[in-house]
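One structure is given below, represented as structure tokens, and several questions about it will come after.
All protein chains but one are shown in place.
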Amino acid sequence: MSRQAYLVADTIVSPLGFSTSENLESLRNHQTGITAVHDPTLWADTFYAARIQNDQLQAAWQQIATNTDLTKLEKMMLLAVCKLAKENPSLDLTTAKIIIATTKGNIDALATAHPEKAYLHNLAKQLQNFLALPATPLVVSNACISGGLAIAVAKRMIQAAQCDDVVVIGGDILSSFTTSGFFSFQAVSPQACKPFCKHRSGVSLGEAAAALWVSATHSTTNESVVALTGDATANDANHISGPSRTGEGLYISIQKALDEANLMSDQIDYISAHGTATPFNDEMEAIAFNRAGVATAPVNSLKGYYGHTLGASALIETIIAKHALLENELIASLGFQELGVSQPLAIITSYQKQSLQRVLKTASGFGGCNVALVLEKIKV
Amino acid sequence: MSTPEYYIADYCTIRHHKVYRNGSCTYTAPSSMPLKEFTKGVYSTLEIQYPKFYKMDTLSKLGFLATEILVEKQQLPVETALVIANSAASLDTDRKHQASIVDPTNFYPSPATFVYTLPNIMLGEISIRHQLKSENAFWISEQFDAQWITSYAQLLLQSHKAEKIICGWVDLDTDKYDVFLALISKQGKHPFTAATLNKLYVEH
Partner (left out) sequence: MATLPEELKTKIIEQLHLEDIEVAEIGDDDPLFGDGLGLDSIDALELIVLLEKEYGIKLKDPKEGKLIFESVNVMAAYIEKNRSK
């Protein structure tokens, strides 16, 4: 039997808290991180976004280190990975492979006296120096699927016995750069975003970081553990920004991930969708889920809590999906009122306990990229 | 388990305003020529009608051109994965978008520019052109990391996630550019190893 890739431990640093448990508590209580943001350095008018408060981040950071020369994103990422290491003494960051997943990294540095910080390999070196790692981390930057793709890569490396442990660190920040770009795309919602809802009108942006330890082994004392058993990415080969009208790439990636996990489509108990709340994205997902025969499974989008955290989003959502499996719970798809896509979907409208064995996590991004991950709960 | 052998079937380098295919120079332009004109010149040698080319940012144009030269008229299988890396990600276009939002009295961010502020858009452009519905990954490293690119490409091939692979390096930073792509398949002259890939990368 081939080697398993277990999702062993994780930390989320977001507006909903600086640990996975705080984040889960907020989600269970339908509490969102999205608020009205008045900050002319980001956007001239008030807009809705999920932002990490600088003073809170600073207070948490001071418990880790006194370095002040690090950027907000670097502190968010390091906070996540340092907490992960502290809570898991058996994790050795110096022997694990480290993959950084980010869409725009320190892009806010372009407007500062240190634009060189915007090079993603400089971000990798900052993390390497701080963590005293022997090797520079790998960096993947593949738009909004970056975090999910990095997890898939971790699994592939472990299964091919290239290594035993991989730590994926993902993160992206709110910046005037991305905010202005999404506004120019007429893609920002005037209120908190409403994934899959009839009244949706675009994304809310967010910022967050997370760290996930993927390993060939586990030493859990719980009765079960979660493994990544199928994964695939596929390009739509259709348009660089518009989601495919047929959901082609997402459909292909779901099919391949299910095949690899050796599962039938009706064996999926829950789908953690991308659900950005733009009219075309959510419609595309509904089409792909129906084509793939998984649309009867309960589905949610977590964008109503976190906003769209770009390269971090699929990483955070996979972490939440893992805990949903372990805790047998379904998180409500916040912001949803009435189905607003042309194909049926079983949107989760309130928090509920339900026995779960297998989860499908998907994400899609500019450039026509799509990723699908199958997570399974395994009895120890 | 026996490991199927893979080879570097073809490779293409674009460097110092010269284009090379499998080691031979196929196009050259004066080094003083602006990059935009150079890419247009290379495009005209392809003798194709592809108006989308003009809409691409320079990074995507370079990746697109190298792929066209690399594959010539071959029909690539749908399962051809793209594994490309660079040092500056999309910073060349990022700076253009940034310049459009600096002055609040002249604040007109362009959606056509913003969409290219992602390095993997190039992978999308190549996928559209050749109808590749396969694996994409865009990696960032300071220098060309033949070891990792080879290792990751092998992961995709050995796990049957791809049939062929186009891999390499497409970097652009202001006017400095460096392009090297290789087509990996079951047939070819050079065995697909990191050492060989690196040797071909530094050839010109």
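Going by the order they are written in, the chains are A and B; count residues from 1 in each one.
Definition applied: a contact is a pair of C-beta atoms (placed from the backbone, for glycine too) under 8 Å apart; a residue touches a chain by one contact, two chains touch by 3 or more.
In this text, all values refer to a predicted model and were calculated from it rather than measured experimentally.
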Among the options A:S241, A:Q255, A:S301 or A:S333, the absent chain makes contact with A:S241
Across B:K55, B:K186 or B:K199, the one contacting the chain not displayed is B:K55
Even though one chain is not shown, chain A touches it at residues 184-186, 239-242
Note that chain B touches the chain not displayed via residues 51, 54-55, 108-112, 115
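The definition used in the following text is that only the chains that are shown with their structure count from here on.
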Chain-centre distance (mean CA atoms) for chain A and chain B, in whole Å, is 27
Note: in the complex, chain B contacts chain A through residues 82, 87-89, 91, 94-95, 97-98, 100-102, 104, 107, 109-111, 114-115, 117-125, 127-128, 130-142, 148, 151-152, 155-156, 158-159, 161
The chain A residues in contact with chain B across the complex are 44, 103-105, 107, 110-111, 118-121, 124, 136, 138-143, 149, 153, 156-157, 159-160, 162, 176-177, 180-181, 183-185, 232-241, 248-249, 252, 256, 365-369
